[in-house]
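Can you keep this structure in mind? I'll have questions shortly.
For this depiction, one protein chain was excluded, whereas all remaining protein chains were kept in their positions.
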Amino acid sequence: MDNKKVVTFGEVMMRLSPPGHSKFSQASSLELAYGGGEANVAISLAYLGLHAAHVTRFPDNLIGRSATQFLRRHWLDTSMVIYGDQVIGKYFLEKGAVHRPSQVIYERDGSAFSKIEPGMVNWELFLKEADWFHWTGITPAISEGAAACCLEAIEVANRLGITVSADIHSRSSLWNYGKSQHEVMPDLIGGCDIVIGSEKDICDIFHVDPEGNENGFTEASRQLMKKCPRVKKVIDKNREMLSASHNRIQGKMWNGKDYFETPQLDVTHIVDRVGTGDAYAAGLIYGLLNFDDDLQTLKFATAACALKHTVEGDANMVSLENIQCLMHGDTAGRIIR
Amino acid sequence: MDNKKVVTFGEVMMRLSPPGHSKFSQASSLELAYGGGEANVAISLAYLGLHAAHVTRFPDNLIGRSATQFLRRHWLDTSMVIYGDQVIGKYFLEKGAVHRPSQVIYERDGSAFSKIEPGMVNWELFLKEADWFHWTGITPAISEGAAACCLEAIEVANRLGITVSADIHSRSSLWNYGKSQHEVMPDLIGGCDIVIGSEKDICDIFHVDPEGNENGFTEASRQLMKKCPRVKKVIDKNREMLSASHNRIQGKMWNGKDYFETPQLDVTHIVDRVGTGDAYAAGLIYGLLNFDDDLQTLKFATAACALKHTVEGDANMVSLENIQCLMHGDTAGRIIR
Amino acid sequence: MDNKKVVTFGEVMMRLSPPGHSKFSQASSLELAYGGGEANVAISLAYLGLHAAHVTRFPDNLIGRSATQFLRRHWLDTSMVIYGDQVIGKYFLEKGAVHRPSQVIYERDGSAFSKIEPGMVNWELFLKEADWFHWTGITPAISEGAAACCLEAIEVANRLGITVSADIHSRSSLWNYGKSQHEVMPDLIGGCDIVIGSEKDICDIFHVDPEGNENGFTEASRQLMKKCPRVKKVIDKNREMLSASHNRIQGKMWNGKDYFETPQLDVTHIVDRVGTGDAYAAGLIYGLLNFDDDLQTLKFATAACALKHTVEGDANMVSLENIQCLMHGDTAGRIIR
Amino acid sequence: MDNKKVVTFGEVMMRLSPPGHSKFSQASSLELAYGGGEANVAISLAYLGLHAAHVTRFPDNLIGRSATQFLRRHWLDTSMVIYGDQVIGKYFLEKGAVHRPSQVIYERDGSAFSKIEPGMVNWELFLKEADWFHWTGITPAISEGAAACCLEAIEVANRLGITVSADIHSRSSLWNYGKSQHEVMPDLIGGCDIVIGSEKDICDIFHVDPEGNENGFTEASRQLMKKCPRVKKVIDKNREMLSASHNRIQGKMWNGKDYFETPQLDVTHIVDRVGTGDAYAAGLIYGLLNFDDDLQTLKFATAACALKHTVEGDANMVSLENIQCLMHGDTAGRIIR
Amino acid sequence: MDNKKVVTFGEVMMRLSPPGHSKFSQASSLELAYGGGEANVAISLAYLGLHAAHVTRFPDNLIGRSATQFLRRHWLDTSMVIYGDQVIGKYFLEKGAVHRPSQVIYERDGSAFSKIEPGMVNWELFLKEADWFHWTGITPAISEGAAACCLEAIEVANRLGITVSADIHSRSSLWNYGKSQHEVMPDLIGGCDIVIGSEKDICDIFHVDPEGNENGFTEASRQLMKKCPRVKKVIDKNREMLSASHNRIQGKMWNGKDYFETPQLDVTHIVDRVGTGDAYAAGLIYGLLNFDDDLQTLKFATAACALKHTVEGDANMVSLENIQCLMHGDTAGRIIR
Partner (left out) sequence: MDNKKVVTFGEVMMRLSPPGHSKFSQASSLELAYGGGEANVAISLAYLGLHAAHVTRFPDNLIGRSATQFLRRHWLDTSMVIYGDQVIGKYFLEKGAVHRPSQVIYERDGSAFSKIEPGMVNWELFLKEADWFHWTGITPAISEGAAACCLEAIEVANRLGITVSADIHSRSSLWNYGKSQHEVMPDLIGGCDIVIGSEKDICDIFHVDPEGNENGFTEASRQLMKKCPRVKKVIDKNREMLSASHNRIQGKMWNGKDYFETPQLDVTHIVDRVGTGDAYAAGLIYGLLNFDDDLQTLKFATAACALKHTVEGDANMVSLENIQCLMHGDTAGRIIR
C-alpha cells in the first residue's frame, strides 16, 4: 500500500528568506530552498513512504538543475521534470512573529514554468502507473499554457481511472493573464474526485451562493457536487489566527452524506507557517489511500497540518510516526530516544 | 506631511550579541549592529517615511565609519555625524528567555561621544529646517559635555520654534560624572513640549511627590507641567512582564486635561526586547505629527512598541502598514502576499 | 563554602544537532557540543562557583582532546580525564517544537568510555580532597566495566566519608550487555546518601511495590530507605508536558520524615530540553551543600531546572544570581544592566 | 577637490552566490549583495571620498528598498533612485578557483530597470551640480528604453559641460532586443570625453580595422577619435589569466599623443574577480579628476583594479591610502596598526 | 552513450569537518557531508550525465536516511541502498594549508556497512542492466563480509559481461580483521578489466618485484597482467606535493602495449584535497566509455582530477564542459557568463 504512486503537477519556486526573524533590510545572506504548493504535497507524501513524482518545468541551467536536486534530496521522483528557458520562479519570504505578519513577494512572471505549453508533457507516460493525480488552483492561474497543460493531465488521469484531487484555493491576485478563475476552473474541477477548498473559493469559482445557510460550507459543497458529479468529497479546514506565532487548526469535510469536524489542534509556537495547507492536502491524500474512515482521514490530515507549522521550509518532513502519535491525541512532544 | 524632518541627538553604540539564545560563554561569533535610544527613534521614523537625521560623534576610524554606514543603511541622514577620538561606545547583549533575563554590559566610558563638548555641533545649521528635535535622559547622564551639548540643542530648537520631545527615562547608575539628574535634567526638560517618562522618573528628577494620589502618574505629570509650563503632554506606558518571552503593553497619556489609556497588547513570543521603548517614542512622534487625536497617537505608539518586540536589533523596522493594521485591532499576523 | 569540591563520573558524548529547528534531512552543518548526564551536573556546579572535576575516558586522539577542551572551557577540572581507544560516544539531536518531538539517536557502543575497566581510575587520588561524589544510572548501564568502575568509586567515597549522590533514572533500553538494572543497581545505590529517582525507577530497580499507596513516591522512597539505610533523602520532580515547547516543573522530596513539594514553574518557551534533569540534580547538590532547609534546596533545584530549559546545549550555564532570583519568585525576566 | 560629484547610471542587480567556493548544487544559503557595473564605479569613488550618486530604477517593493539600502550603506547618494514595476535584475555567481571557472547566470529580462523609458529621469535636475557622468556599454544593451535614457543623459551632460566617460566593454550576447551595438553605440560614444575599451570593442562597435598595425590598440583608438572628436583618451588594460586564482594586470592608455603602459601587478590569490574592471574605471575617474599626469592616473587605476581582486563582492571598498601605497610600489601588504 | 549505467559498491561515511581552515579545537559547528571512494566515483559520473547507482548499507534510522538523501541530491540512483544496524561509518577531517597537513580520523568499526554479508545484496538484479561495475581496495579491507560481498559482485559482473574496474589503492592500516591484502585482493583483481593502482600497490598485493626496472610502473603492470589476464589497462598518476595547498598532477597508463603520460597540471590553490583520486577514477571510466583513444582518456581523467582539488567536499561536481575545457589546455579559468 505504501508504494502507491502519486503524481503532482505545478510550479516550484526558489524560496529566499532572511535567517531567523530578521528582515530583508537586515539580511546579508538568504536561506535557500525550493517549494510550491503541489511539490510540497509530493514531498510530504514521499516522507510518508509513498512513491511521489512531481511534474514541473525548470530553466535549463545550473539553477534549474539545483532545484531538481533539492526535490531529489527530499525523495521525489524527478524523472518527469522537463527543462527549457532561463528563469526560475521565485518567492521572497520575510518571517513574521506575533503581530508582525510574514511577508511574501512573488516573482513568477516569465518563469520557465509559466511558459509551459500543452504537448510538452507526456502525460500518458507519466501517469501510466500512477494511483493518484493532484493539482492546485495556483497552476491554472499562472498562464494559459499552464492551465491547458493541467487540463490535459486531468483528462488523461480520468481516462486512466486515476483518482484526481485539487486544492482549489487560489489568490485572485494571481489571475492576470486575461481569464478569470470562473472561466477556467470549473472545467478542471469537473475532472476531480476530491476537492479541497473553502466556501468562499467555491462561491468565487462557481458563482454559487449558499444563501444564508447555517453551514455555508456544506451547502456550497452540495452545490459544487451538483455541478461536478465526479466530486465525492469536499474538504476544508478552520484556522483560528491568534497571532503569527499561534494558530488553531481544525479539519472539516462534507462527503456528500455527512459533515465531519476534528477537534482543534493548538499550535502555540509556530516555526514556519508556509506550506501548512499543502501538508493538510498531503495528509488527506495519505488518509484517503490508507483509511476506510473519513474522520480518521481528517484527523490524520489535521495532525499533519499542525506538525508542519513546526518544520522549517515549505514541505512537511515529519514521519508517519509523528503524525500518528499526534492524531491519537498525544500532544506532549516527548523526546524520542 | 511625511517629509517632515526630525533631528535626534545621542550616543550610538556598537551592539555585540551571541547568536540566538546562546550565552557569551558559548559564543565564537557575535552579531554586530549599532544602536542607541535616540538613533533608534530616528530609524523607526525613517522607516515610516520621515526625513530623520541623527547627530552623534563617532571615532575617526574605520569602526566609526562602519557605524555611520549602519545608520545610512537604515535610512538616516548622516550628514550631521561628527568624528573624533578613537573609541566607540559598546554594549554586549546576551538574550534571555522565559525566566532567564537578558543581560546587558555597557562600555561607554571614554567613548568618542562622551568627549563631545559644546561648540562641536553646529546646531543652528543642523536644526534649520527641522520640524522636531528629540533627546533622551541618557545623553545628559553620559558626560558633562554631552549634557551641555544637549542644552545647546534645546535652546536653539526653542529659538527656532521646533517642537522638542524628551524621553526622560534614565538609569541612575549612569550618572557618574559628579552631577545628579536632579541638578541637570530640570533645565533640559524646561525646554520640552512633550515628555515621555514614568511617575518615578518625574519624582526622581523633580523631587516631587504625588502624595498618595490615586493616579500617581497624572498627579506627577501635573506637577511637572507646573514646573515646566512649556510641556504639553506627559506620556508613559505600562509593561506587564509575565516573563522575558511574554510582556503586555499599554500606552497612557496625560495631556494637561485628560488621561487616556489604550487597551493592552499581548506580546506572547518576544524576539528582541531592546529598543521597545524607543519604538514607542517614535510612534508618539509620528502620531503627534500626523493625528489630531491623542488616543489615536497613543494607539499608534503602543502598536509600534508591540511590533518592535518581534524585530531583531535595536530599531523598529516595521512598515507604516504593519503599525496601522495592528493599531486598528488586527492581531492575526496574517501573511501579506 | 563555594570552593567545595564535587567529583562526577560518566560518559561524555559528542552532541551533533542541526541548527535551530531544522531537521537532519535539511542540515548541511551540525552544531557541535559535548555532554553527558554527570558532566552536565559538574558544569552546572562549576558555573555556580564550586570546584567541579569530572572523571571520564576519552579516545586518545584529537577528538578526545577537543572534548576535554570543551569541559575545560566550561570550568571543569579535567585533570582526572583518562585516554584510550579511538571512538567517542555520540548522540544526534533533532530539536522538536510544539507537537513535534525532539529525536535523539545514541551511538555509544564501543566508545572509549564503554571500555573503561576497574583499576583504570585512581579513585583514591581523585577523591582525596572531594566533598561530594555524584553518579547516575546511565553509567552502570553502559558496560560491565563501567558498572564495576562506578562501584569502585562509591566504595572509595564511602571509605573517605564523602557524600554520594545518584540520579538513578535510567532508560531500560540502555541495559544491553547482559545484566539488568535490578541485578546491578541495588549494590551501587546502597553506597549513596542522596537518591534522585522516580517511583517507577525505584520499583523497577528494587522490585518493590508501593501497594496502591496514595502517595506512591513517598512509599517507594520509604521502602528504598529500608533496603539502603545510608540513603537520607529521595528526590524527584513532576513534569507536566503541555508540548515540546511548554512544560511545567515541580520539585518533590521525601527526607525520611517529611514530604515537600515546590510550587510549579511554568516554562512557556523551551529553548533546549536536554539536560534539564541534570540541572535539577546540580541544583540539589548545591542546595544540600549550602542550605539548611530542605524546601529551600528543592526550590533552588526547581528554579535551576526551569532555567536550563532556556539555555542551549546540555549544561546549565546560568549564574547563581539567576537561580536565586527565580527561586525567590521573580519570574519577570527583567533585563539586567 | 574630494567633494567632486560623480553621477553614474545603470542597472543594479541582486547578487546571489553560494558561500566560499561551494557550488549551487551544495548550497543551502546564498550570500546576498547588490551590484552592477556603473554602481560599482560609484561605490568605489564614494569610498575614495567623492560625492557619488547613482541613477537607477528599482522595483517598488521591499526588495527594491533593500537594494537602495545596500547602496546607501556603501555611501551612495540614492536620492536619484526611481521606483516602479515589481522585479529586480539578478545574477547568480558560483566562484571558481584555479582551473575551475566562476560561473555567472543573469536574469535581467523584465527587470524594473529594463523597463525604464526616456522622460522617467529628470536629468537636468540630477546632473545640475555634477562634475562627471559615467555610463557603460551594458546599459544600452539592456533595452531600447535604457539606451534612449542613456542618450538623454549624455546630451544633458554635454549641454551642461560635464565630463562624460564610458566603459564600452559589452558582451554581444546581451544585445537581444533587436538592435546591434554597431547601430546604437556610436551615437552614445560620440558624447564622451573618456573611453574605456579594448581594441576588439572598438572594432566591433565602429567596424574599424587596425589593419595589422603593430599596436592595434593605438591604431583603433586613433580611428575612434577620428569618428568621435570629443574623445580625448582611450584606455584599456591587459589581463594575463594564469588561472581563476591568479591574474596579472597592466594598464594602458592612448591620450591622442602618447601611448603609456604601467608595470604589471601580480594578483596571486584572487578573492573575488567580479567588478575588477569597474574598480579600474573608478581609479581612472579618480585619477583624471586629481592628477595632472596620465601615467599617474593609469598607475592609480591599475593599483585600484589589482586591489579589488582581494575584496569580496562587486565593489571596491579599499581606502585611498591602500591604493596610493600600492601605486607607489609597496606590494608587501604589511599589517596597518 | 551518456545514459550508460555504472554501478559502484562501497561504504559511505558521514564526513564532519570544521569550517574553513579552523581546527577541531576551535570548532563550534561542523560541516556535514557524506562520502566514500566508490560513491565519490559514482557522483562524479552522475554529474557527467551517466546513470550512476551506488550499492551500500546504511543504518536503519534517520541518519541512514539522511545519508541516502545526500546521495540522491547528488544525482545517484539510490534504489540499491540497503538498511540495517544502527551506526554509520564516519570520518573527521581537519583541513590543512601550506605546510600544515590535513588530518583525517576514521570511525568505521562496527558500522552498518562493515556488517554487510554475502547474500544481502541482490547482485543479479542490481547489475542486470549495468554497463560498468567499479569497486576499490578499501571495501575488502573493511570486513570479511564486505570482501565476500565484493567478490560476489565481481563474479556476477563477469558472468553478465559487465566491464569491471578497481582502484586497488589501499591503506595497509585498514586491514585489521585478520587477513592481509595479499591473501584477499588477487582473487578480486582477477575479475577486473581495468586496474587503477601504483607500482607499490601492485607489489604489496601480488608480492611481485619490478627488479630495478627503469620504469617500475610498467614492469609491475606487466607482471600484474600476467597473473590477471583479464586486466587490459593499468593506470596511475604522479602527484608532486609542493605543499598542502599546491600539488601537480600527471596521469599515466600501461595499456599492455604502450606507456602514456599526460602533461602535468599545476593546482596552485587547493580548496579540498579529499576525493581527488576518486575524481581521477571517474574520469577514467568516463573516458574509457566515451573515447577511443587512451591518451584522450588519460587527459580527461587528469583534468577531472585537477578540477576536483577546487571543489569542496568528497565528490567532483564539475561539469563535462569544465573538464573538456581544461583537457584541451585552457587553464585560464575565465568566467563563464
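Note that the chains are named A, B, C, D and E in the order they appear, and that numbering of residues resets to 1 at the start of each chain.
Definition applied: a residue touches a chain if its C-beta (ideal position, glycine included) is under 8 Å from a C-beta of that chain, and two chains touch if they have at least 3 such contacts.
All values derive from a computational prediction rather than experimental measurement.
Peer 1: List every residue of chain E that touches the chain not included in the displayed model.
Peer 2: Spelled out for chain E, the touching residues are 20-23, 25-26, 96-104, 106, 171, 173, 241-246, 269, 273-274.
Peer 1: Mind pulling the chain A residues that touch the left-out chain?
Peer 2: Touch with the absent chain occurs at residues 26, 28.
Peer 1: Name, in rising order, the residues on chain B that touch the hidden chain in the full complex.
Peer 2: Residue positions of chain B that touch the missing chain: 16, 19, 24-25, 27-33, 61-63, 65-66, 69, 86-87, 92, 94, 103, 105, 107, 109-110.
To be clear about the criterion, only the chains that are shown with their structure count from here on.
Peer 1: Measure off the straight-line distance from the CA centroid of chain B to the CA centroid of chain D, and report it in whole Å.
Peer 2: 42
Peer 1: Just curious, how far off is chain C from chain A if you go by their C-alpha centres, in Å?
Peer 2: Those two chain centres are 45 Å apart.
Peer 1: Hunt down the residues of chain D that sit against at least two other chains at once, touch-wise.
Peer 2: 25-26, 28, 69, 103
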